[in-house]
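Coming up: subunit A.
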Amino acid sequence: MAKQSNEPALWALFSAGGVMAAFVIPVHLFLLGLAFPLGWIPAPGYEYLHSFVRLPLTRLYLFVLCFLALFHWAHRFRYTLYDGLQIKHLNELIFFCCYGGAILGTVWAGYLLWNFR
Partner candidate 1 sequence: MDISYHDVLLVGGGGAGLRAAIAAAETNPNLSVAVVSKVYPMRSHTVSAEGGAAGVIKPGDTLDDHAYDTISGGDWLCDQDAVEIFVKEAPEELLRLEHWGCPWSRDPDGRIAVRAFGGMKKMRTWFADDKTGFHLLHTLFQTTLKYNAVTRYDEWFVTRLLVDEGRVQGVVALQLMSGRIQAITAKSVILCTGGCGRVFPFTTNASIKTGDGMALAFQAGTPLKDMEFVQYHPTGLPFTGILITEAARAEGGHLINKNGYRYLQDYNLGTPTPQPVLRNMELGPRDRLSQAFVKEVEKGHTTDTPYGPVVHLDLRHLGEKVINTRLPFVRELCLKYENIDPIKELIPVRPVIHYMMGGVHTDNNGATPLAGLYAAGEVACVSINGANRLGSNSLPELLVFGARAGRAAALAAMEQRTPSEHAISQAQDEKARLEEQFLRKTAGRERVATIRSEMHQAMESGAGIYRNQTSLENAADKLRELRERFRDIGLDDHSLTFNTELLAALELSFMLDVGSAIVESALHRTESRGAHQRTDFAGRDDQNFLAHTLIFRNPDGRIRLEKAPVVITRWPPAERVYGVKPDVKEVAAR
Partner candidate 2 sequence: MPETISLEVLRYSPERDAEPSFQRYDVPLHKDWVVLDALNYIKDKVDGSLTFRWSCRMGICGSCGMMVNGEPKLTCATFLSNYAKENKPVRVQPLRYFPVIRDLVVEVTDFMTKLQSVKPWLIRGDGKPISEGEYLQTPEQLDRYKQFSMCINCMLCYAACPVYGLDPVFIGPAAIALAQRYNMDSRDEGAHERMDVLAQHEGIWGCTFVGECTKVCPKHVDPAGAIQQYKLTATIERFKSFLMPWAAK
């Protein structure tokens, strides 16, 4: 029996993140990053957003979005570095940087959303 690798779990996170990112990030980004700041569509007010994000369900959604999107990034970026730059000898370092980054980001998101007042 070959060594049990953690690839299935990482790949599952990558895939789930990919689906999530494909379905919701474009519209989020279009509104938040372009349409609202450039005034194409009136931006929602602070009060509305604040109360909306306070809803537990919204916070759960945002947490899942951040968590999966970050692991999606970590996995894909790791392989991009392997393939694109041919720095195989740095495999371990790349591995820890990518997934480490994703874990840190997830912890940060969890901290912000848990303590959201």
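How were these picked? Simply put, all candidates are chains of the complex that A comes from, given by their letters.
One rule holds in what follows: a residue touches a chain if its C-beta (ideal position, glycine included) is under 8 Å from a C-beta of that chain, and two chains touch if they have at least 3 such contacts; residues count from 1.
Note that this is a predicted model, so its numbers are computed, not measured.
Checked against 1 or 2, the single candidate touching subunit A in this complex is 2. Contacts from subunit A toward candidate 2 in the complex involve residues 1-2, 4-5, 7-9, 11-12, 79, 82-83, 86, 88.
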